[in-house]
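The next block holds one structure in the form of structure tokens; read it before the comments.
Every protein chain except one is present and positioned as in the full complex.
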Amino acid sequence: MSSQPPGETVSARLSRLGYALPEQASGKERYVPYRRDGSTIHISGQLPYVDGALPAQGHLGRDVDIPQAQESARLAALNVLGVAASAAGGLEHVRLVQMLVFVASTPDFGDQSRVADAASSFLLKVLGENGEHARTAIGVAALPRNSPIEIQMICTVA
Amino acid sequence: MSSQPPGETVSARLSRLGYALPEQASGKERYVPYRRDGSTIHISGQLPYVDGALPAQGHLGRDVDIPQAQESARLAALNVLGVAASAAGGLEHVRLVQMLVFVASTPDFGDQSRVADAASSFLLKVLGENGEHARTAIGVAALPRNSPIEIQMICTVA
Partner (left out) sequence: MSSQPPGETVSARLSRLGYALPEQASGKERYVPYRRDGSTIHISGQLPYVDGALPAQGHLGRDVDIPQAQESARLAALNVLGVAASAAGGLEHVRLVQMLVFVASTPDFGDQSRVADAASSFLLKVLGENGEHARTAIGVAALPRNSPIEIQMICTVA
């Protein structure tokens, strides 16, 4: 965290890292992007969509290698940030709590933690101390639209 | 939501939709059906039991088709409502927060969202605005008793 310019906003930091928050979808889904319970914000599972498309599809251990999956994990985390910023009134107010990382895996793939680390590192870089989080990473049989990654997050308003 | 009679209670709406809340089990399990944390209610994973039996068993993509799984998803959601009503002091007081839908899936099945949509739509029909929820749907290798669906829910007292 030591290389960040003093006084830099979280939004500026995200830009400097080369990312932009996604537009929030119009909400034709049958569920909401997030739901509040007091000051706690539950964010719906996010896929690594970029402009409505998945940059990688398939399973770790067969179709998708670890660097590809790590980029997908960062993109899913970016989509989490988009929803969280919308829910909390801006990125500056987002404080992460718990991240659940689902990695589509063949039965013999055991490196889910390395994939999830990419999301964790990205979130810490962007949010600093507010980006600290408890985490669970597991390998699942399949994900919607054959995505290699899905991330569910609980956060609060900082 | 526009077709519901004005002033209709949630319980009446559930009846009109052709469903009845299940009897709550006697609790010989080694865990409790729900646990409160302040006003937040965590509901144990619910299978689509009807009178102690599962109407469908097996995996999406092999044994169970989408319409069968959608009916199982509605039944698991109904069992969630049964526990939630018991916890919140009646269906009128149930406000959903976050739903986690597990779909037993072969590795090539990617329509978990369509299965979970059946549960989401059902809950919205029954509870109206209180039925809105964040959601995560994933495909898992296997579920207890070879169930095609399991649903975990977090809710609050409305």
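The first chain written gets the first letter, and so on, giving A and B; residue counts start at 1 in each chain.
Just so it is clear, contacts are C-beta pairs under 8 Å (C-beta built on N, C-alpha and C of every residue); 3 or more make two chains touch, one makes a residue touch a chain.
Predicted, not measured: the structure shown is a model, and the values here were computed from it.
Within the complete assembly, B:Phe102 is the residue of B:Tyr49, B:Phe102 or B:Phe122 that touches the hidden chain.
For chain B, the list of residues touching the undisplayed chain reads 30-35, 37-38, 40, 42-45, 59, 100, 102, 104, 106-107, 140-147, 150, 152. Touch with the hidden chain on the side of chain A covers residues 38-40, 61, 96-100, 104-113, 117, 120-121, 124, 132-141, 154, 156.
The working rule: only the chains that are shown with their structure count from here on.
Averaged C-alpha coordinates give centres for chain A and chain B that are 26 Å from one another.
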